[in-house]
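In what follows, a single structure is set out as structure tokens and then discussed.
Yeah, one chain of the complex is gone here, protein chain that is, but the others are all in their spots.
Coming up: chain A.
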Amino acid sequence: MAPVLEVAGLKTHFFTRAGTVKSVDGVSFHVDRGEVLGLVGESGSGKSVTGFSVMGLIDPPGKIVEGSIKLNGKELIGLDEEGFRKVRGREVAMIFQDPMMTLNPVLRVDTQMIEAVTAHDKVSHKAARERARDALAKVGIPSPEERLNAYPHQFSGGMRQRVAIAIALLHRPPLIICDEPTTALDVTIQSQILAEMQSLCAETGTALVWITHDLGVVAGLADRIAVMYAGRIVETGAVDPVLDTPLHPYTSGLLGSLPAEGEPGAPLRQIRGSTPSLARLPQGCAFAPRCDYAQADCLAQAPAVTAFPGERGVRCHHPLNLAGVAA
């Protein structure tokens, strides 16, 4: 079966006065139908820019300089604004971290939802309103008929995020890109949203790209993981092998940094240093200056992707835990 989304060699660069910022620098991944891909990374790793690139939301000084993004077999790069309008909402939707930025603060929720429905479907105002109401009910908003008449500021953070999800689901797109949608929410509300997303996706067969920095959320939700560092995917694979036997020293370091996994009170295994500036990346492997296993070749040459059976891949000269993946 053809994947819903296939990204190959994507390079999104920002041309600023301080130099070229290579936010996304050669990213390739795919998402199958109904699959949840967790795109994990720290701030500045390029995970959000990857999502924006798929949605065609890169504005100058940013530019997609290379690569291909195929959605249901159709190439998106080179599509004009009119073409993207037809795709957005219908074939791919996006949910952002801060729903206050997605929702128009001066329009009532029904206005915004009806507009989203009629953007792609020629239906009557009444039918569109009914669809909006049903979508709100589906994401667990109590008394949806009355809530349609409310403004975004009248909702709580969790409810606002539900409205954003309801809008994303209006046209039942085969793919939704979720950019840290639960990061700003409390634990119990986050859990509600995750449960909601899980059952909705199981019901409709929607594939998700779940962008987050939280490995715990990804472990509970995703089928596969892609770990990003400094604009590149450094490790991919199914959730279990990546979290149990990480190949890349960065993945291993991230897991060691999690306070939940360490012995209470014992020092955490930290990664030294901090993330490099994307405008001045080192010549070799971007992680080499922080890596405990770095050798001479790491500093000289950037590693290519080594593939392993089971859709496993790592971008490292000296991967760890190799015994676990030997075919």
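The rule is simple: a contact is a pair of C-beta atoms (placed from the backbone, for glycine too) under 8 Å apart; a residue touches a chain by one contact, two chains touch by 3 or more; residues count from 1.
Please note the rule applied: contacts and distances are computed from a predicted model.
Matching "histidine kinase", "NADH-quinone oxidoreductase", "Cytochrome c oxidase subunit 1" or "ABC transporter ATP-binding protein" against the UniProt entry of the left-out chain gives the name "ABC transporter ATP-binding protein".
Across the entire complex, the residue among A:Leu148, A:Ala164 or A:Ile271 in touch with the chain not shown is A:Ile271. Here one chain is not drawn; of A:Glu75, A:Asp121, A:Glu145 or A:Asp186, the residue touching it is A:Asp186. Here one chain is not drawn; of A:Gly19, A:Pro61, A:Gly83 or A:Gly216, the residue touching it is A:Gly216.
The chain not shown here touches chain A at positions 42-43, 156, 158-159, 186-192, 194-195, 198, 213-217, 219-221, 223, 239-240, 243, 253-262, 264-265, 267-272, 274-275.
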